[in-house]
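Of the protein chains in this complex, one is absent; all others appear in place.
And now, chain A:
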Amino acid sequence: MGDYPSRSVNATAGDLGVTPRHARGAGSGASPSNFDEPPRGGGGALPKKARFSIEAGFRGLSTASGAMVLVIIVAIAVFLISKAIPALQANTGNFLTQFEWRPNEAQPSFGIAALAFGTVLSSVIALIVAVPIALSIALFLSHYAPKRLATPLGFVIDLLAAVPSVVFGLWGRDVFQEPVRDFSIWLNKYFSWIPLFGGDGPFGQSVLLGGLVLAIMVLPIVTSLSREVFQQTPGMNEEAALALGATRWEMIRTAVLPYGKPGVIAAVMLGLGRALGETIALALTLSVAFNISFNLIENGGNSVAANIANSFAEANDTGRGALIASGLVLFAITLVVNMTARAIIYRRREFRDSAA
């Protein structure tokens, strides 16, 4: 109360005859004004509404750009689908179940299953590895580290987000592959009874390598978004928890994590989006295979985006159509992921909104 400037100041009659063009008419109930502004309602006849104003112009401009975006998106979709359909019709195999990708031959035969599986598997590995680490770093930066350490460390992590993916890909192929191969051999030696780590090799250029490189790539996004979310926890809720006798970790569990949950989910989904769509890093680290296998350490693996990058150059018309069809499937996967995330965030909305 009393924080808002009076809404009626403008509407009462003043003695200024001039009304600036952008001023609202005297009748509009919500004219913005400050106390220290002289009333400018004007004593004479009510001023006419401006016919052309910046207001109207801007509204037109923003509506037009909004509409334009929609038109472009629809146009792209129509184009892609029109390219994909002939290829799908020419397919002699089953697009959903075929485990091969030979669309350039006279009898084209290709299927999405192995690619979609590889995409999801490598992304899931990336998230399983990256999310716990990212959340720990984020909490450390927001609630444990002294400011002098948190600021530069946060900066370094943001820098990591700016590294181009081709650099990660090359690094993964030329440097990181060695330790991952050694680790895979070790896993295979002691844990081959778990199907994930079975097989007879060769090891190294595997889904595990791809997933780990992806993990490093999504780590910065998830970290810096989560950190921001954690920092926004209202101080009074943190104090409330401490005053109830919570240790710092209990305070984080009581006040910080629940408050940040929707934001963290959004951060993870953004990370997942990046992992699903990642192209070049996987094209460089995986050694192409067209099968569905839960073996993480043997050479192999594939992904929709990597396959597009690898095969686009040599593709004929049908081949391109097939690749576009696979791109549409990737789009559908990302869409489902995003909508799931929204649904999760939406469910607890009542609790968040009433807190505002």
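One rule holds for everything that comes next: a residue touches a chain if its C-beta (ideal position, glycine included) is under 8 Å from a C-beta of that chain, and two chains touch if they have at least 3 such contacts; residues count from 1.
Heads up, the rule we're going with is that contacts and distances are computed from a predicted model.
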{"item": "Among \"Putative CoA-substrate-specific enzyme activase\", \"Phosphate transport system ATP-binding protein\", \"Fe-S cluster assembly ATPase SufC\" or \"Carbon monoxide dehydrogenase large chain\", UniProt-listed name of the chain not shown", "value": "\"Phosphate transport system ATP-binding protein\""}
{"item": "Omitted-chain contact residue, chosen from A:A240, A:L270 or A:V288", "value": "A:A240"}
{"item": "Candidates A:E55, A:E105, A:D182 or A:E250 - the one touching the absent chain", "value": "A:E250"}
{"item": "Contact set of chain A toward the excluded chain (per top definition)", "value": "234, 236-237, 239-247, 250, 254-255, 258-259, 261, 348, 350-352, 354-355"}
